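After this line comes chain A, so read on.
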Amino acid sequence: MSALAPAGIAAKVTTAFADVQAKTTDNGQPFLLVPAAALPAVARFVRDDATLRFDAVMDLTGYDALKYPSTPSSDAIVVVYLLFSYQHRHKLTLKVLAPRSECAVPTMSGIWPAAIYFEREVWDLLGVHFSGHPSLRRIMCPEDWVGHALRKDYRYPDDYHGVLHLRDGQHFESSPPRGAVPVAVPPVAAPPGAVPPAGGAA
Partner candidate 1 sequence: MTIEAMTPNGERMTLNMGPHHPATHGVLRIVVESDGEVVATCTPDHGYLHRSIEKIGECIDWPLFVPYTDRVDYVCAMNANLAYCLAVEQLLATDAASAVKVPLRGECIRVLVAELNRISSHLVAVGAMAMDVGAYTPFLHAIAQRELVNDIFEKLCGQRLTYNYVTIGGVAFDLYAQASEEITRFLDQFEREMVRFNKLITTSTIFRDRCASVAPVSAAEAIAWGLVGPNLRGSGVDWDLRRDESYGLYGQLAVRVPVGQCFAGRHGKVGDCFDRYVVRLLEIQESVRLCRETLKLLPPPAVKANDPTGGYQADVSRQLKKPPKGEVHCRTEAPRGEMGYFLVSDGTKVPYRVRCRTGSFSAAGIFHKVMRGIFLADVVTVIGSFDIVVPEIDR
Partner candidate 2 sequence: MNGLGYGVDGLSHWFVGIGMPAWLAVTMAVLLLWIAPMLVVVFPIAALGQIFERKIAAAIQRRVGPNTVGLDGPLRFAFRAILCFLPRARQDRVFAAFCKLPVVRTILKVSQRLGLGQLVADGVKMLGKEDIVPSGADGLVFRMAPYLALVGAFVPFCVVPFTQHMVMLETSVGALFAIAVSGIVVVALKMAGWGSGNKWSLLGGMRAVAQLVSYEVPVGLAVAGVVLWCGSMDLHVIVGQQYQPGVFSMVGWNLLQSPFLLLLAVVFFIAGLAECQRSPFDMAEAESELVSGFNTEYSGLRWGMFAMAEYTEMLLIGALFATLFLGGYQSPLCEEWIVGLPVLLETFVHLALFVGKVAVTFLVMMWIRWTLPRFRVDQVMRLSWLKLVPICLVCLLGLAVTMVSSGGTVLGAPFGRLPASPHADLGLIGRLVAWAIPVAVVLGLVRASRKKHGQLHPALRQLTGGGS
């Protein structure tokens, strides 16, 4: 058991795969940007390599980069693979860009079975198609739901089986714009030993 530093892991992967780029996020978190086509090979490599052994998926998620100020490409869904090695106890973040026009990424369910469920969720909420997935169905929304809710250009459907998605005759998105709600300030000014709202001391 020997944990590798993020730089060491990145070096190992980038030497093995020329088209993988080591990058950092705006706040300095390292990640590897993997082209979708190379993903299965990279994944298998990081799982099977004796010094890496990323045997677990901590999380597999994504976000729509459409409105994010600075990402490599703003017209893509970013699929994020947060990997962890129980053997070496180190972490790795892989990112794959799935362009909105052709939103597909190879499935990881054959490499980490945990991905079966995670990928279903990403498909349901972000609309990334995982090619080769054994049962890529929606998981949260009903099967006949239109659209993928976590996309930044998502628009609530006007109705679902006759149930109108209107509030006071208006569409959801036209009700108060976000940011109109005042910022809640945590109760820093509460006096010490303040009596909680209910109950009271015994």
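The candidates came about this way: all candidates are chains of the complex that A comes from, given by their letters.
Please note the rule applied: contacts are C-beta pairs under 8 Å (C-beta built on N, C-alpha and C of every residue); 3 or more make two chains touch, one makes a residue touch a chain; residues count from 1.
Note that this is a predicted model, so its numbers are computed, not measured.
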{"item": "Neighbour of chain A by the touch rule, complex-wide, chosen among 1 or 2", "value": "1"}
{"item": "Residues on chain A engaged by candidate 1 in the complex (per definition of touch)", "value": "25-29, 55-59, 61, 63, 67-70, 80, 82, 86, 89, 93, 112-114, 116-118, 121, 125, 138-142, 149-150, 178-179, 181, 183-202"}
